[in-house]
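Yeah, one chain of the complex is gone here, protein chain that is, but the others are all in their spots.
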Amino acid sequence: MISYAFDYARPTTVEDALAQLDDDAKLLAGGHSLIPALKLRLSAPAKLVDIARIPALKGIRQDGNELVIGAATTHKEILSSDLIKEHLPMFAEGAALIGDPMIRYKGTIGGSIAHADPSADWPAMVIAAEGTVVVQSKSGTRSIAADDFFTGFYMTALEEGEIITEIRFPVPAEGTRMTYQKFTQPASRFAIVGCAAVRKPDGSARVAFTGVSDAAFRDTGVEEAVGDWSTAAIEAAAAKTAEGMELNVDHFASEAYRHHLARVYCKRALVAISE
Amino acid sequence: MAQITVKVNGKEHTSEVEPRLLLSHYLRDVLNLTGTHIGCDTSSCGSCTIHMDGMAVKSCSILAVQADGSEVTTIEGLATNGQLHPVQEGFKECHGLQCGFCTTGMIMSAADFLNQNPDPTEAEIRHALEGNFCRCTGYHNIVRSVQWAANAMSEGVIE
Partner (left out) sequence: MSNKYIGQSVKRIEDKRFITGKGRYTDDIKLLGMTHAAFVRSPYAHAIVVSIDTSAAQDMPGVMAIFTGDDIKATGIVGVPTGWQVNFKNGDTMKEPPHPLLVATGSTVKHIGDPVAVIIAESYAAAVDAAEMVEVEWEDLPAVTDPMKATQEGATLVHEDAPGNLAFDWELGNPLSEVDQAISESAHVTSLEFVNQRLVPNAIEPRAYIGQYDEVSDKYTLYTSTQNPHLIRLLMCAFVLGIPEHKVRVLGPDVGGGFGSKIYHYTEEALVTWASKQINRPIKWTETRSEAFQLDAHGRDHVTKAEMGFDADGNIKALRIKTFANLGAYLSTFAPAVPTYLHGTLLQGLYTTPKIHIDLQAVFTHTVAVDAYRGAGRPEATYLLERLVDLAALEMGKDPIQLRKQNFIPAFDGVDQPGYQTQVALQYDSGNYHGVVDKAMEMLGYEEFRRMQKEASQNGKLLGVGFSTYIEACGIAPSAVVGALGARAGLYESAQVRVQPTGKVSVYSGSHSHGQGHETTFAQIVADKFGIPMEDVDIIHGDSDAVAFGMGTYGSRSLAVGGSAIVKSIDKVLEKGAKIAAHKLECSEDDLEFDEGKWTVKGTDKSISFGDVALTAYVPHVYPQGLEPGLDFASFYDPTNFTYPFGCHIAVVEVDKETGKVKLNRFIAVDDVGNVINPMIVDGQIHGGLAQGIGQALLEGAIYDENGQLINASYMDYAMPRADDLPMFELGRQETPCPHNPLGVKGAGEAGCIGSTPAVVNAVIDALWSGGHKVKDIMMPLTPERVWTAMQQ
């Protein structure tokens, strides 16, 4: 397996990267989705712009009331971060379920959400944690709410010439509980169903799914039904999962079974954070 | 073509490579380090696992140009001063290999894992090896090999 030929650039700043990012170029971060796709010749970029080592894109920090994760921060860095464990424990829990140890060393959160695999883990977690995706282009920066970011099957709100620089999350208020529950596809280890759920101190919920439909999505139907978090309310909320949506079908899960699993995993996630 | 300099098993190599050349092919075909094996094309099987800048990675999903400036250890460089790494010893002691093909990647993964978790449970070992396929052993003796290595390292039997 070998890719078509391409050029390679490894800029050291975002500005350099933007300068390199012409029409036929693709960004390379961890590369664990892109490089296999190149090897299978499913994609033929003229140039790869390697942003994995740009210092400005790396690291996890607190910025006032926000936690900021650089786009090129790896799954492994996230799951090992004390800041994350303290404020966004769901991310540590979820990142540990991505791929395998070698993939977690190389794969990045920015790469994952930009690729927008409908079964990837990060999109659900990023939505549930109310992330804001910060992107930069030659014409400046803009912020996209995670709720609006995942627009379809491998599709995002990113435009040509934009680089994700960081993802920002409000620091959850004390007493917030969160979890990511995943039913794993046994071959790829992506999610057949992944449910990220957050319970705020005021009892309100944020619930998002991956694997269920063509793109990760926030499920307000579930959120609104969770009410007093009683067993009955959780049952009722879980029953509303993905209501009226068109669901993914593959040889691991039919539409009906996937819908059932999504409800089960919604319930499990809600129960896990109900007290 | 691009020029890269990679320190492999302690020795620096400077090479002209096509950007599309995978690190796994660079190691095997350019440096003749054929202990790194290629078992799939989807970054799934783990046969090509090496250490790059201290981390276990799948060299079939990394371009050689990405390794420019990096330090790489392959299975050929895992033993130090003629002394096998405890994981290598463990695999031999516990019959953790049969055909040997997945073995090199399996050992590289396990060695990295024990660096992080020197006293793992069986379940932790199994979880840590989720990125490496073995079709011969049923993993039973691989798990025992890693346990053996963990014991050897903690008891200072080796190193």
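Just so it is clear, A and B label the chains in written order, and each chain counts residues from 1 on its own.
The rule is short, and it goes like this: a residue touches a chain if its C-beta (ideal position, glycine included) is under 8 Å from a C-beta of that chain, and two chains touch if they have at least 3 such contacts.
Just so we're clear, the structure is a prediction, and the values are computed from it rather than from any experiment.
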Chain B residues touching the omitted chain (full complex): 18, 20, 28-29, 32-42, 44-45, 47, 74-76, 78-79, 84, 88, 91-93, 95, 97-104, 107, 122-123, 125-127, 129-130, 132-143
Missing-partner contacts on chain A, residue numbers: 1-2, 4-5, 40-41, 183, 185-188, 251-254, 257, 260-261, 264
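Note that in this section only the chains that are shown with their structure count from here on.
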Chain A and chain B, separation of their C-alpha mean positions in angstrom: 29
Contacting residues of chain B [partner chain A, same complex]: 2, 18-20, 22, 25, 41-44, 46, 49, 55-58, 60-63, 65-66, 68, 109, 112-113, 128, 130-132
Footprint of chain B on chain A - complex, ascending: 1-8, 10, 28, 31-32, 35-36, 38-40, 48, 50, 52, 76, 99-103, 105-106, 187-189
